[in-house]
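Here the complex is missing a single protein chain, while all its other protein chains stay put.
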Amino acid sequence: MANFASDNTAPVHPKVMHALIDVNSGNMPAYGNDPVTEKLQETVRMAFGAPQARLFPVFNGSACNGLALARMIRPYESILTHRQSHINNDECGLPEFFTGGKIIGLEGEHAKLTVASIGDLIAAARGHAPHTSRPKVISLTQSTELGTVYSLDELKALSDFARAHGLYIHMDGARLANAVASLGCAPTKVVAGVDILSFGGTKNGAMLAEAAIIFNPALIEDFAYIHKRGGQLPSKARYVSAQLQTLLENNLWLELGRHANRQAQALRDGLIDRLGVGLLHPVEANELFITLPKVMADRLFAKGHRFYNWPNEGPDAYRLVTSFATTDDDVKTFLNDC
Amino acid sequence: MANFASDNTAPVHPKVMHALIDVNSGNMPAYGNDPVTEKLQETVRMAFGAPQARLFPVFNGSACNGLALARMIRPYESILTHRQSHINNDECGLPEFFTGGKIIGLEGEHAKLTVASIGDLIAAARGHAPHTSRPKVISLTQSTELGTVYSLDELKALSDFARAHGLYIHMDGARLANAVASLGCAPTKVVAGVDILSFGGTKNGAMLAEAAIIFNPALIEDFAYIHKRGGQLPSKARYVSAQLQTLLENNLWLELGRHANRQAQALRDGLIDRLGVGLLHPVEANELFITLPKVMADRLFAKGHRFYNWPNEGPDAYRLVTSFATTDDDVKTFLNDC
Amino acid sequence: MANFASDNTAPVHPKVMHALIDVNSGNMPAYGNDPVTEKLQETVRMAFGAPQARLFPVFNGSACNGLALARMIRPYESILTHRQSHINNDECGLPEFFTGGKIIGLEGEHAKLTVASIGDLIAAARGHAPHTSRPKVISLTQSTELGTVYSLDELKALSDFARAHGLYIHMDGARLANAVASLGCAPTKVVAGVDILSFGGTKNGAMLAEAAIIFNPALIEDFAYIHKRGGQLPSKARYVSAQLQTLLENNLWLELGRHANRQAQALRDGLIDRLGVGLLHPVEANELFITLPKVMADRLFAKGHRFYNWPNEGPDAYRLVTSFATTDDDVKTFLNDC
Partner (left out) sequence: MANFASDNTAPVHPKVMHALIDVNSGNMPAYGNDPVTEKLQETVRMAFGAPQARLFPVFNGSACNGLALARMIRPYESILTHRQSHINNDECGLPEFFTGGKIIGLEGEHAKLTVASIGDLIAAARGHAPHTSRPKVISLTQSTELGTVYSLDELKALSDFARAHGLYIHMDGARLANAVASLGCAPTKVVAGVDILSFGGTKNGAMLAEAAIIFNPALIEDFAYIHKRGGQLPSKARYVSAQLQTLLENNLWLELGRHANRQAQALRDGLIDRLGVGLLHPVEANELFITLPKVMADRLFAKGHRFYNWPNEGPDAYRLVTSFATTDDDVKTFLNDC
């Protein structure tokens, strides 16, 4: 039986587990002042070609987004994001809580923001100050909530627009590995123009490890306070940093992302091309949004396969998520049972 | 030259000013423990046929909404409102600030919510707990942000739905007088089913006087703390209460509302029926949303008339607002200058 | 029967009422863009010898403090104030609410902060970053919560210290008139070194009118958003501004402050010097903190005099507050009834 419920139902990658065992000896300073975290800083700078970047290890992706956004806005400012983004729908108001500000959910095909969708809103808000919260951040999800990926051109258009209008770019990279793997380019290119990245590890082989990576040096100041006050400063930070170090070393994160993407494509090939199932969005990363006849869905559930009905996309819509741990056998069994 | 910019550019009604002079003698207990406020409690209960109601005088309408909503939700809950409502667009994030919760802006013709628009959202949110904020309040604006008025049937449908789903009803009544005057019924009927009303005075002849009127007795408890902590507890409360007392006595508020509505109809007759100007929404209260040829708008501005371009409704859209102070001459001069 | 319960039980000064009547004609732009508020800006600059100052009219003193402090700190910073200050004890957590930050209440004789009490705390907090909120503002109350007044030397010592340590100075001036009258110097001297002043009108003859006066030009930016989001931007601002204008014109505020102080001294003379009642703090403004034999207090209450038992200062402690409206007869009758 295959589990396509989410990439966070998977276990921890063996290399990550080994790394945890490796750092488990002796005393180390707490709160990130340890050699494991120090080394990770260097690794991150290399991985993203960003010599001024600074990473803050955190436990949780929603909180990572909240900390990043809290650094970028004052409470009377707003965050522009896609209506279907995680920060708008799936964090129980955490971004409003952490920032005090306002989230504005915009439309856009396949969960992607466009310059056009943002432009009008900016103009209206500026003319209506101080009665409307001032737009200050564009928050992008890469890969998106619907399994699509912003192209480098799309990213550039958005970050050029942001820069021209005095906005920051936040990238929710809970599934960044899948996006970079999909684009097949250097990570550096994908984060060009990004001020703060929420870098995801947990969905990609880590146990619980995410990080705020600050590319804009002006935003590093005072982040340590936000980190602490948000309850996201690990006292035994070495154990979070070791996970991220393992993922970044030798590009393990990208290898795992590629694997998950490949399995998503295999599912896509089987379901769409061979079985003629309906596809709701292009499959560009590790998620599929499809329509299934109810009888087929019920049969699959009955056989023990796990995945979610996705009513936001329609009554017979379903989501399948692959991960680093998805095996060829998972895909084959699932397709056979359709 | 006529001023149709807003109903808050008008002065204070003479009767209100007289009332302020009348209460200006001697010492009185502060913070609402004065006889003027005590008498007002009784007046409000009579005016709305609500013997258990309790009023809290406040300074400002945005804050009044914020206090009411803060009483109704916990920070992990959400407020359902029309996308174009004041709480969503015109309060610089105050409702998020006062409540800690999430505002969800829904679509609906002429700025009115419908049961249909809310139903789907409720179902989706419940299935996704605790990842999505729990819907807890429907916030209606009566009359609406676009000058329309919920009918008694529409109100009943919404409040029945709310009761069936464990939601509260908040009514933003910054322009309630215009709505009640428009419906031509008893105020009691308009607030049936409302848990907390933000009752507006400032836009209807007061100097600065609004009130949270709590109809649901269970919500009275602890409101005094929210009132104080929000910076909305007047120390010399008699001067706020006296304004509201004057408006409610002898139904002055409804008389003023009817006057403003009549002037809006006169403008409507002249502009739409005689001049053939485009109308964007039914004129049911004291606001008109129209399209004007730019040359006509420019001519009116040049003559000194005041009103706003309203880009939310289109590039050549304009808003005209009448008030208790709008004279026949204002209307006539404006129409002549078109 | 005399009312010494508080200075906010008094009515509105006749000149203030006249001013409200005077501005009550015709339409004016809302939200402070009116000529009354514009003129007030100039008046304030002259009154405080501060050509770069900017005033924001508000309704309420607690909220005024909250807005000022919200402008000065980020949520991970702290506000140093006297343990007995209004912001620490009497605002139901409003400053924490408006700022998101932490209030640290310090000791000090007669409700006054000293450089010594602050110095240790600063050093400890800096060494413990980011685990402790970063101190950022010293908030002083002038006159203090216990009716004393900071001398110019004391103010200078505190503002020099603040400047040397990168802290702002906030002054809660709900009773600033009494302090300036007491010091007998130009207002300019009292606010030298102050970054934002909460200027009080309501306790000194106004109906409901306070103002944030920003002396530090760098803090003007974005204050309009905080003003609005806090529910303190008056739509019909002319009616708040007219009150403040009247108080500042011809130094009416200081005249009223001097009157209240004189009556406090008369009470002091009678109670302490003649009747031998115990005095808890020097009487430097318009408040007395005294000990009374219970039998005397009961007799005064029975005769209808109003004042508060003040358990914070001991079981037999009482507070008497005079105001612009306190008459010679009030004082005489009270003393006779002792």
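Which chain is which? They are A, B and C, in the order written, and residues in each are numbered from 1.
Convention: a residue touches a chain if its C-beta (ideal position, glycine included) is under 8 Å from a C-beta of that chain, and two chains touch if they have at least 3 such contacts.
All values reported here derive from a predicted model rather than from experimental measurement.
Q: Quick one: say which of C:Ser133, C:Ser159 or C:Asn286 touches the chain that got left out.
A: That would be C:Ser133, which touches the missing chain.
Q: Of C:Asn24, C:Thr37, C:Asn60 or C:Ser78, which residue touches the hidden chain?
A: Within the whole complex, the residue contacting the unshown chain is C:Ser78.
Q: List every residue of chain C that touches the chain not included in the displayed model.
A: Those residues of chain C that touch the unshown chain are 75-76, 78, 89-93, 96-97, 100-103, 123-124, 127-128, 130-133, 311-312.
Q: So that we can see where the missing chain sits, which residues of chain A does it touch?
A: For chain A, the residues touching the absent chain are 3, 5-6, 8-12, 17, 20-21, 24-30, 59-63, 66, 91-94, 97-98, 202-203, 207-208, 225, 228-236, 239-240, 306, 325.
Q: With the missing chain put back, which residues of chain B would touch it? List them for me.
A: Counting only chain B, the missing chain is touched by 74-77, 100, 129-131, 133-134, 222, 224-229, 233.
Just so we're on the same page, only the chains that are shown with their structure count from here on.
Q: Residue numbers at the chain B-chain C interface: does the shared fraction exceed half, giving same, or fall under half, giving different?
A: same
Q: Give me the residue numbers in chain A that touch at least two other chains, ranges are fine.
A: Counting only residues that touch two or more other chains, chain A contributes 75-76, 100, 130-131, 133.
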